[in-house]
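As you look at this complex, bear in mind that one protein chain is not there, while each of the others sits in place.
Chains: A and B, in written order; residue numbering restarts at 1 for each.
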Amino acid sequence: MDPLTAMLLIIAGGVLVGVCVHFIPASAVGAMSASTGIATGPSMLSFGAGLTGILSASFALDSGPVAMLASGAAGSTLMIVLTILGGNLANAFGTGVPPVSGQTASGQSLLGSSTKDVITGWEQKPFVTPGTDGHGMPAQTAISGIIGGILGGVGGAMVFLGVHFLIVPISQETAAFSGMAAAGIFLINCVLPAYTLVGKTEGMFDRKMLTIPKTFLSCLIVSTFLALIIYSVSTYASTGAV
Amino acid sequence: MSAGIPATSGGPHIQSQKLFIVSMITGLAAIFLQGYTAAYVFILIPLIWPAFVGSANGVRSLASYGLGTGTSSIGYWGTAVGATAVYTGMLLGMNPVVEIAIALAGGAITGICAQKIIKMRIPVMIKESAILAASTAVIIRFLAGLFPEQVTLLYPLLYIAVTLAVLHPYNGSMGAGENQRRTLWLSGVEASMTTAVFGLLLLLMAPSLTSAGIILVSALGFGICIRGWYRMVKNEIYGMSWTGFPPAEH
Partner (left out) sequence: MFQILLLGSALAGLLAFLAGIFENEDSDAGSASNPNSQVQLAPQIEHLHRYYNKAIAGEPPQNALWAALAATVAYILYTRIGLDPVPGVILGALVGALIAAVLQGMYGSLAHISRIASMKNFKQILYWDSLLSPLPLSMTYTFLSALCLTLLSFVIHGLLGSPFPVPLIAMFLGFTLGAIASSTGDVHYGAERLYQHYKFGSGIAISKQGDIDVKGEYGYRNSVDTPYFTLRFGGPVTGLTFGLLIFIDAFSRISGNVWTSVILEFLIIALILIVIIFLEKYTRDRYGPFEEGK
């Protein structure tokens, strides 16, 4: 694989990571069963999912690029879907509330003013606790979370793969350094969209999906800068110019 | 010149630019002198503490605008930019000033994206983001250079320990009565805790008087900073007692 392709892989991976934060439903206030979504902040949740993806992808390091991407997607999605199950269990039997989407209940979903869940068609409004913005993770957010997990896992694995290919000619301990660099690029690209989302999103049926172009552009710029640094490090090292 | 965030008590407000210049001078001096002091490198440890204080002040400036996603995120991204720049540079043996410059540029670019594209509307975003990235890069470069050879196995710990040391002072002091002086004393306490931890790691890796010296100097700094911080706590707290019932009415 030539260095230019590896650099493009890093940039594409970084942008995918930024976009995946919009798909994974998360909200910090959910820990008090006061808002729909996984009960933690969007940036840290996507970061945790992506790291699981990178860890799974590392097992497939010798099996080729496609196997690595698939492995990363599988690990990341598994983490998201298990977290959704665990969160729903805690809400259902710990607090005693059914999963329901607050934004859909107030008619502000992306697809129009219907108050029914998009996937199952179940009515959301009567089940929301008044004064809260929903609780738990209903079916439409779960599907959105799975899509977000796949995107994030693939993106993280792409960044890992790109850095790995660029560093292989230079150093011995490629896995350690590529993992660390991938985690750093992942983190920066996860925190940027968290500011557009202001701490809470319900996934792909949330109105905040319309801000994806801003995320796309800013993650593109930041990933390009970081990819250029790593690319120039590798070319200068292999030509021995520094 | 820069309005900044009012100090709210405990003395005049210290501007971030001044802290930045001090931490850059002391930090870069420490990095360059590392090669020459050999076994006495523990003398240089106090030179890196201003960089911790400057980074904590950067986090404080950004976070007081009430971002809605928590103060911690700023600490992560600033340290991530600084750390990625340093680790990539160390792979190649780059000049430290080049690494710091790359970190400064990276922080500025991230700040520009946040300000112009995402439109976060924080006046000091670009300046503080660049300061944060560069200061954390200086800290990580110095701490990594303490160890005998390039140890990639320390990189994860370096990254996360510096992240927490930089974001904890403001996060731990958050409240209506928070003021800059007390937060910066607390960041001094945590700076000495972090250098003590790395001195301990050096002791475990290669026992010598140098590592014992690092731990002793850090303990000294810890003692001084904790007295300063605690004096301010006693002035500002509503009341302290061993035990008792709050006058609550439920």
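One rule holds in what follows: contacts are C-beta pairs under 8 Å (C-beta built on N, C-alpha and C of every residue); 3 or more make two chains touch, one makes a residue touch a chain.
Since we're looking at a predicted model, the values are computed, not measured.
Listed residues A:Ser71, A:Thr196, A:Thr215 or A:Ser234: the one in touch with the omitted chain is A:Ser71. The missing chain, though absent from the display, is touched by one residue of B:Ser16, B:Thr152, B:Gln180 or B:Ser211; that residue is B:Thr152. Screening A:Leu61, A:Leu110, A:Val168 or A:Ile212 against the full complex identifies A:Leu61 as the residue touching the chain left out.
In the full complex, chain B contacts the hidden chain through residues 70, 72, 75-76, 152-157, 159-161, 163-164, 167-168, 171-178, 182, 186, 189-190, 193, 197, 200-201, 204-205, 229, 232-233, 236-250. Looking at chain A, the residues touching the absent chain are 28-34, 38-41, 44-45, 47-49, 51-52, 54-56, 58-61, 63, 67, 70-71, 73-75, 77-79, 81-99, 120, 122, 126-132, 134-139, 142-143, 146, 173, 175-176, 179-180, 183.
Criterion: only the chains that are shown with their structure count from here on.
Chain A and chain B have CA centres that are 28 Å apart.
For chain B in complex with chain A, the residues that touch the partner chain are 67-70, 73, 76-77, 80-81, 83-85, 87-89, 91-94, 102, 105-106, 109-110, 113-114, 117-120, 152-153, 155-156, 159. Against chain B, the residues of chain A that register as touching in their complex are 28, 41-43, 167, 170-171, 173, 176-177, 180-181, 184-185, 187-188, 191-192, 194-199, 214-215, 217-218, 221-222, 225-226, 229-230, 233, 236-237, 242.
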